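Apart from one protein chain that is not included, each protein chain of the complex appears where it belongs.
Each chain gets a letter, A, B and C, in the order it is written, and its residues are counted from 1.
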Amino acid sequence: MSDFLQLIISGLSTGSIYALAAIGFTLLWQASQTINFAQGEFVMVPAFFILIGSRVLGLPFPIAIGFGLAVAVFTLGFVFKRLVIQPMLPHGHLPIVMATIALAILMRELVKEFYSAEAQTFPALFSEQTFDVFGAVISHQDIGNLAVSAVAIIALQLFLGRTRTGRSMQATAQNPGVAEILGVNVQRMVLYTFMINAALATLASVLISPIYLAKFSNGEPIGLVAFLAAIVGGFNQVRGALVGGLLIGVIDNLSAAYLSSEYRIAGPMILLIVIILLRPQGLLGTSEGRTV
Amino acid sequence: MFKTITLATALATFGIIGAASAETLKLGNVAELSGPGATVGNAWTDAINMGVDEINAAGGVLGMQLEIDTYDTQTDAQTSRALVQKAIDDGAFLILGTVYSSSTIVNMLVTMQQGIPQIVGSESPSITQKGNPYVFRSSFGAQKSMPKIAAYLDEGLGAKSVAVSWVNNEFGKGGHDAFVAEMEARGIEVVADVSSEVGQADFASDVTQLKSANADAIFVYLHEEESARLLKELRKQNVEAPIIGETTLLNQKVIELSEGAADGIMGHVGLTVDAPNPEIQAFAKRFSDRYGYKADHNAMKGYVAIYTAATAIERAGELDRQKVADTLHNMTITVEDVPNILLNVSWDETGEVSRESFLVEVQGDETIVKDMLPAN
Amino acid sequence: MKQLKILGLVAILAGLIIAPFTQATYGTYVLSSWLVFTVAAMGLNLTLGYAGQISLAQAAFMGIGAYSTALMTMAGLPWIASVVVGMGLCFVVGLILGYPALRVQNHFLAFVTLAFTTLAFLVMRNEEWLTGGIYGLVGVPRPSVAGLSLMDGTRYYFFTLGVFILASLSFWWLVNSPWGRAFKGLRENPIRANSLGVDTRLVTLLAFAIGAAYGGLSGALMAPLVQYIDPMSFTLIISLKILLMVVVGGSGYFFGPFLGAGLVIMLPEFLRFAEAYYLMIYAALVVFLMVVCPSGLLGLLSRGIAAIRSREPAERGDLKEGAQL
């Protein structure tokens, strides 16, 4: 029983970080039909921006995080949208898919050549102190990860639902044609989405790097999980990506323990296929609005 | 070798073999310079390049300067096969690499078909078990190191049961199979057998399984980063059992990345820069002076590989590949003869190496050599 | 114009026949591997370029073909039998995979095939009794034709070239025959094709399954070429590589995959001077190509030709959304 609880709690903690990456993924999809195959690298790279801030520029760590966030929002948000995605938007998904795959390779290689090929330790925001709950060991980090992700997601929901800009972004995502004829600056709303995605990715990076270490090759597994979480939860709902992330985190742990550790990724993959067959819009997705 | 080198240098000084000294001997280094194996392949390559410069400065091999062409496999088996072929087409006399077993198993078919000696840094047991007469290791295969670990578990710790955590690729699978076989031979029960993926982020589930098995010891056979993640999670879940590993687990990188969680782990190391031998210490210093980072066992493998190649060619006495391969079988190189071979080493008729190795323990962030284990 | 095309084809064919004699063993091996991957890319081109479905399973289909060939030929069965089995398996699996995905919605095929590739890899790696596990299968024999052994690299190249030409001709027939014209109709105007009574879903499904069978053929050629197969050769990364070949060359163009596979396989050769930076340059080139020319190299070419023929004002891309209402 305590094992089971342990698996669930650890799964939720990592799952909450996956959720952050997955939410950004769905936001980009909604705003511009961008399937970002470089999403994992978007989570990998900010850790290095922060490390550059703290180790190369000598900034105190909290300021280095701010520095990393700013650089990420500019490069992975603004530059990515303007120089890479925008010119391809009128040509459908495929060029974007290919360009983001290549971009992922490019980002990996840049980090490897110009920072280091070796994994780097990354300071944790929360202590690694632990306490016992019914025999399961929980660390402050687990709780911290869950809390920070929850706050970020609630803040995002409030922004999207309670502000005029947020609602304009929703309009852009759900019906860009209508948004345009109402005078919403569609391109700017899309840009905001890209910047929010970069910020969420930075947050995920800060949370996952102390556990996962910062390394150029980390993007691939993270990206795949984010992708899975987004599809399972529902491509057109922030809530869906959240549930998808948590679910993948937990199922991954459970299938490793109770199914077979050799087939552990099969659990989430089978879930993906079942979801596509039975509920293609995702667990919490709606079939209205844009369709995949 | 040094006699010959001295002779050659002397002759060259008198201008007798001036023409010969201008000749070069081409070797090919096929390694993982990009992709997941980049860290490993770069250390291997850097050490080889350092060795080549030293050998050339000392007069080269058979009076010829070594020239090394480096090829990047991108850590991809098929690419490595193509590149070994390319290195041979380019005129490489002998091939160094690859380090990843998955690549070596494929590309050694090419050198075998064409009779080119190849010195590899891979540890998968199967490499020397396929009857390839041209493949040689520069470090132990897992089937050589596992008996030493088994002996330690059995006699040193008196363990009756063990839990195993291994990475499910060619490296891990080979080590795992060799280890489990040794455990069966000694009657130690494997009570948990947990595989993980390369690049796995979350080890909570692995550790939960290892922990609930309540084994007398935990044996870890993962790559460096995954080792660090596992160690952190083991400490987090308060696992008390002794943690035992092989070479990679005791790597300096693991100690650094696991931020204290490696304290107290023990294991067997084939090559370690922390060994108290003067030759190894001198090598480690030259390496870090030149490249600005600390050498690891992969660098040592590369260094041993290039000196093995040079010595074998020198001893064969002529540029005959078959003769070099024959020389390498059942060859022994001692530190007296060639100091930069780092440790006395012998090869058997399958190309497997045998040499002394170390039993080490991590205390704080230091690796302490507890014992020297004889060659087997 | 048409004569020019035929002349060009003859010249290329002549080049392919002369090529191995100008190359060392390595060059011949790279050429063979180009032919093998072109067959896989050709199949994906049918799925992607004609039916508009993104498939990430082409490497898994290559794997099915390669393992069938390895297992059967190592058991002493003839190569041709293993090809039939491998391609048949891929076709059937293609139908099984494609049917539910199409039943739902368009781009779900991409997700289903992604999961399938991962699952196929797991089976290849974990089921040691069948597939040799992570070590794979070593010593796949090369077939003999009319008693002539193909162990020699150049001979195997010509064998691959022969199969490749057959595969290309079949593909050509497939998209140009009256029966196969549905594929072309699908590419040019799916809505019209539908209104003309073509069952677009059936055709799409067939395009996917036939594309999968081409993947199987490619794998059947690859196993004897490399003489060794392991699960790592059939991962998602390889699927993406094949996808890249199709898109870079120009999806939906008959010769797109030929060009794309050539580029993807040869580019590392051309960029060797850049040493450690070559992957970086390679990736940057792909991003650049996609940004300036989303329809691939052949798309660029045909757009260039069209532009020379008639100069038209450019579209206002920024106002696309509202105009669709």
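Following the convention adopted for this analysis, contacts are C-beta pairs under 8 Å (C-beta built on N, C-alpha and C of every residue); 3 or more make two chains touch, one makes a residue touch a chain.
The rule is simple: contacts and distances are computed from a predicted model.
Trainee: Refer to UniProt and select, among "NADH-quinone oxidoreductase subunit K", "ATP-binding cassette domain-containing protein", "Twin-arginine translocation pathway signal" or "Na+/H+ antiporter subunit E", the name of the complex member that is left out.
Mentor: Of "NADH-quinone oxidoreductase subunit K", "ATP-binding cassette domain-containing protein", "Twin-arginine translocation pathway signal" or "Na+/H+ antiporter subunit E", the absent chain's UniProt record names it "ATP-binding cassette domain-containing protein".
Trainee: From the listed residues A:56, A:151, A:181 or A:278, report the one that touches the chain absent from this view.
Mentor: A:181
Trainee: Since one chain has been left out of the picture, which residues of chain A touch it in the full complex?
Mentor: Touch with the absent chain occurs at residues 164, 167-168, 170-171, 174-175, 177-185, 286, 288-289.
Please note the rule applied: only the chains that are shown with their structure count from here on.
Trainee: Based on mean C-alpha positions, I'd like to know which chain lies farthest from chain C.
Mentor: The most remote chain is B.
Trainee: Name the two chains that are joined by the greatest number of C-beta pairs in contact.
Mentor: A-C
Trainee: Which integer distance in Å separates the CA centroid of chain B from that of chain C?
Mentor: 38
Trainee: Could you grab the centroid distance between chain A and chain B? Build each centroid from C-alpha atoms only and quote it in angstrom.
Mentor: 38
Trainee: Which positions in chain A touch two or more other chains at once?
Mentor: Chain A, residues with two or more chain partners: 109, 262, 265.
Trainee: For chain C, which residues are shared contacts with two or more other chains?
Mentor: Residues 125-126, 276, 279 of chain C each touch two or more of the other chains.
Trainee: In the complex of these two chains, what residues of chain A are touching chain C?
Mentor: Against chain C, the touching part of chain A is residues 83-84, 87-99, 101-106, 109-110, 113, 176-181, 186-187, 224, 227, 231, 260, 262-263, 265-266, 269-270, 272-273, 276-277, 280, 291-292.
Trainee: Using the touch rule from the top, collect the residues of chain B that touch chain C in their complex.
Mentor: 33-34, 72, 74, 76-78, 81-82, 85-86, 88-89, 102, 105-106, 109, 124, 126, 130, 168-170, 173
Trainee: For a test of understanding, state which residues of chain A touch chain B in their complex under the given definition.
Mentor: For this pair, the touching residues of chain A are 3, 6-7, 10-11, 14, 109, 112, 117-119, 121, 128, 130, 137, 139, 208, 211-213, 215-218, 220-222, 249, 252-254, 256-257, 261-262, 264-265.
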